[in-house]
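For this view, one protein chain was removed and the others were kept in their places.
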Amino acid sequence: MGIKKEGIKLINEDGLRIDGRKPDELRPIKIEAGVLKRADGSAYIEWGKNKILVGVYGPRELHPRHLQDPTKAKVQCRYDMASFSVIDRKRPGPDRRSIEISKIIGEALENVIFTHQFPRTSIDIYIEVLEANAGTRCAGLTAASVALADAGIPMKDLIAAVSVGKVDGEIVLDLVKEEDNYGEADVPIGYVPRTGEVVLLQMDGDLSYEEFEKALNMGIEACKKIYEMQKDALKRKYVKVATEIVEEVE
Amino acid sequence: MGIKKEGIKLINEDGLRIDGRKPDELRPIKIEAGVLKRADGSAYIEWGKNKILVGVYGPRELHPRHLQDPTKAKVQCRYDMASFSVIDRKRPGPDRRSIEISKIIGEALENVIFTHQFPRTSIDIYIEVLEANAGTRCAGLTAASVALADAGIPMKDLIAAVSVGKVDGEIVLDLVKEEDNYGEADVPIGYVPRTGEVVLLQMDGDLSYEEFEKALNMGIEACKKIYEMQKDALKRKYVKVATEIVEEVE
Amino acid sequence: MGIKKEGIKLINEDGLRIDGRKPDELRPIKIEAGVLKRADGSAYIEWGKNKILVGVYGPRELHPRHLQDPTKAKVQCRYDMASFSVIDRKRPGPDRRSIEISKIIGEALENVIFTHQFPRTSIDIYIEVLEANAGTRCAGLTAASVALADAGIPMKDLIAAVSVGKVDGEIVLDLVKEEDNYGEADVPIGYVPRTGEVVLLQMDGDLSYEEFEKALNMGIEACKKIYEMQKDALKRKYVKVATEIVEEVE
Amino acid sequence: MTSEEIVSEIKRDYINRLAEVGRRIDGRAFNEYREIVVEKGVISTAEGSARVRIGGTEVVVGVKMDLGEPFPDTPNMGVLTTSAELGPLASPTFEAGPPDEKAIELARVTDRAIRESGAIDLQRLCIEEGNKVWVLFLDIYVLDYDGNMFDAAEYCALAALLNTTVPASRFDMGDDFKLEVERYPISMTFAKIENSIVVDPSLDEDNIADARLTVSIDEENRIRAMQKGLSGGFTVDEVKKIINTAMELAPKIRKKIVEA
Amino acid sequence: MTSEEIVSEIKRDYINRLAEVGRRIDGRAFNEYREIVVEKGVISTAEGSARVRIGGTEVVVGVKMDLGEPFPDTPNMGVLTTSAELGPLASPTFEAGPPDEKAIELARVTDRAIRESGAIDLQRLCIEEGNKVWVLFLDIYVLDYDGNMFDAAEYCALAALLNTTVPASRFDMGDDFKLEVERYPISMTFAKIENSIVVDPSLDEDNIADARLTVSIDEENRIRAMQKGLSGGFTVDEVKKIINTAMELAPKIRKKIVEA
Partner (left out) sequence: MTSEEIVSEIKRDYINRLAEVGRRIDGRAFNEYREIVVEKGVISTAEGSARVRIGGTEVVVGVKMDLGEPFPDTPNMGVLTTSAELGPLASPTFEAGPPDEKAIELARVTDRAIRESGAIDLQRLCIEEGNKVWVLFLDIYVLDYDGNMFDAAEYCALAALLNTTVPASRFDMGDDFKLEVERYPISMTFAKIENSIVVDPSLDEDNIADARLTVSIDEENRIRAMQKGLSGGFTVDEVKKIINTAMELAPKIRKKIVEA
């Protein structure tokens, strides 16, 4: 959370936010599965101005061998921001922020993957943020779930994720960059609809217990909507593949 | 050795040094063995204002395997200065100075460890300097010997170490920071009392043959005193352990 | 290619270049084989002001094992410029330029080595540029071929290499530093006389098709001369060795 | 299975069976911390320092300060930089080398608890807007790792800041002055092991935990930072219960750190 | 032999037998490119950007600009810096980590095609001689690698430059203005497989190629850059034939990139 600047109003008198959204309104989200040729599974997400590509490889043999886990697959995630994805150019390669995000996204995804079916292997998830505008970790996690499903990796469910925050004293859904910079709190949430479990949860800022409770509920409701978009994206992909197969056969 | 600044007097008219010590007097030294829970062996030393913690692990299997020596254990030492151990913050992690010191301390310790009893393993010594005030390599080596003994690693003897130097034209024992900065020579010595061998020896500055001889003798005499403190620390540890066992039994 | 500075004339009215050479004239070249004691093969080349030493090791077992190729030897080349080899000191260690040059020299050398005779091994070529004055990659490749032969590694031929360029609108052989800095094109060529194949080829600058054709022909003709010098160097080495053996026997 | 894995498996079963009957392996209650020992001012070369022990876990934090430039987007604020070193002497599983993802997470989670709570008013560390500010290095060294290093690091960081004197005179910037600490965030870490949730996990508990949640509470009972870790999940009710427990535990721990 | 190597061996034989009868594995003519798709302005945080697909190969290039100092030996010229990231999502053989020799070669070959052709007049990027210039970062991200990344990278770099607006107002340097592109170099890559030479190698062709040659041709049919790769060699006649083919192919590709 940044420093609140005097005079910046993030919610207007009609209760609308700087991009015109209502407090509990998501930005437009487009998800597409199976967008890469080489990756075993992939997904592309446009979430507001965020543009993120995810490629998945695996299960594949893990090298070097002494890192193999004889009881399960190792879930390895790399979240990376392209140098041009932000206004001030980012040096290519991992920084401390992206290393932490990679860790928590990887841990969350491990929750839903049946890792014990693939001992000694790795399942590698590569998240490439091409353009960033707040909420990339949630958008990346959302897309990564779709990419894993696209790769045919057995999972107990998808993870849907969204960030909730506090802006001008109000709890609002899915922060945009200005809200993230000048708001009072940010709570990224990753949720598994089928089990009702929260598998990613961070928070920074300043929230009362009641505010946090409200944020959590708002986030989970939104995750349920995002979950439907994820399933839609996968369905479209399979319809497309099926159509292609039918066309080939004909 | 730094540049002698005009007008700085390091030995006064009574022959005493800036901290009031006589030329052949050690700073106060406190050694404690077995201070860490997880390490196989450990020691803590306060030597003047130096505060150093040593943890030892091993013998343990060495990875990767191609680094294993089929005839003996590999003695690996890492001397590290905490960022806040000096007035001008040091970047965390190894620099060229600490890499050299790690090497010569490790070589010295290899002298006294029965490495041939533990082929294919490593014995790892981690020296963490929490506060530094000249003489950390000698204090670290002294404490490392105690930590190795505390770990129950078979050794032919302990190593005691101390630095001797030349200040205002006089040979003095155990330099303090100002003496190290503005003195004329520094001779760190590591000594094995049982064999009478010098196993660590460096020197820089300007010494005649006679001065060096005097410094060497003064250092070895001091090492014999330090050796007694090392043995005391180990005895106190075993008494303490024994007492605890007795208390548990009762 | 640098920026042409106004008023700098690189070819005078007699058609001679700034060091007095004719357009198709090589700088003086001295090659010596077998100059290092430890390396399996070695060569030293002085080419104009370029001074380059090459050491070769192998075929030797490649570590770590998972990098081994079960069908052939791996040819690994490291081109390195000493910090003092250029006027503005170069930081020791590889930069992007030297990594690219290492790659293309290694690929060229792989062309002439019978790598399939030595599966699972590496053949390591270390090129150390002690003094540089344009054309080091060609001089290094030329010397590396001699060093490989000196190491007794089976090869189908040597590679001779030279750079051709365009200066003041004219195609000239073997650019010197000023020509490289202020010229209009640079074409390094590596050539295998026995097969007539070009195995190293780069170009930057501005050439018409006809100019390029002229440059390529001029380069290949020069490579044939360099090839003779390479063979001479190897002959001198064997004569020297043979003489020593005879002398020892007598 | 290696013998280590077998031991871990047996321990896991044992801890789980104990949990079913409401007990922990070291006899503590589910919401009970091990002994916390706080010592301030342990390093005289540092601007501020502290040593904290929670059970067998030991952390030292040193504060160093230097002059520097502000970040372009916060020209009137000092710079806070937090690092963590998981010393290889602290655990057989910690390796020497640059900070890995575990060390980076520890540093960033501690940093957020301090920064987001406004523990330090960085504007007070501005000397000349846009040009010269104090840079505060908060360096965490984990020396003995016996479980729950997140809380030990955060308490130690807070204690070190409470002990800090800005070394103005050394930089010809006037008299030295005490760093003011504005907020007292307290982090509390909970581990979920099968169906039970325990605070301040011991090493054995840390090793087998399914999920981890760290919550930072300030002195006005407001939530200032959270971090979930590991692959397990929490239900919404579990999250709420954890926050409630944290709010109960925080004041006593805060008192211990402030008054040390 | 691993199964992978056996497949590769079989594929190699198959491709070679096809070549003998004048055919390629995907039915293309020897001098035929796969479909090239160019899209400009895909990243709004970048000063300029483009996405290029050649068959299944996909590259995104973003241009970022900043103020900086010129190099001492070119005090009146802006700075062009080219990097390439072979994203690990793009191929099972690409590994995460700092650019390896493949990525460095890609960046340097693309850089030379742009720089040596004078595509950008770096003197126009000088603001104050010897003191202040524009630094132009040309960052290439390979996202899907299906053969021939050299050409995809170069087309994408050129397209991104054609799309670039210098963000002068953000740096209080007056109004934004379009970056002028002075030359339109087009790189074309040829692979030699046994005795046949094909343009725009597909992944299978790239994998078994003996030698590779990339040639950059500008709009006046002049050669601006070349790079030979791999251990195979080319005869002089082959080199000449490649350049001639490149000169034939360039205009159509250039049109597609400029007009996209």
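Residue numbering begins at 1 within each chain, and the chains themselves are lettered A, B, C, D and E in the order written.
Note that in this section a contact is a pair of C-beta atoms (placed from the backbone, for glycine too) under 8 Å apart; a residue touches a chain by one contact, two chains touch by 3 or more.
Keep in mind the model is a prediction, meaning the values are calculated, not measured.
Listed by label, the shown chains that the missing chain touches in the whole complex are B, C. Considering the whole complex, the residue from C:Ile11, C:Leu26 or C:Leu130 that touches the absent chain is C:Leu130. Only one residue from B:Leu53, B:Ala108 or B:Met229 touches the chain missing from this view: B:Ala108. Hidden from this view is one chain, which touches subunit B at 1, 3, 70-71, 75, 96-97, 99-100, 102-104, 107-108, 110-111, 187, 192, 195-209, 212-213, 216-217, 220. Listed for subunit C, the residues touching the missing chain in the whole complex are 36-39, 42, 49, 51, 53-55, 57, 60, 78, 80, 82-87, 89, 92-93, 124, 126, 128, 130-132.
Convention: only the chains that are shown with their structure count from here on.
Minimum number of contact steps separating subunit B from subunit D: 1.
Over half of the residue-numbered contact pairs of A-E are shared by just one pair in B-D, C-E or A-D, which is B-D.
Subunit C and subunit D have Cα centroids lying 58 Å from one another. Of all residues in subunit A, those that touch two or more other chains are 64.
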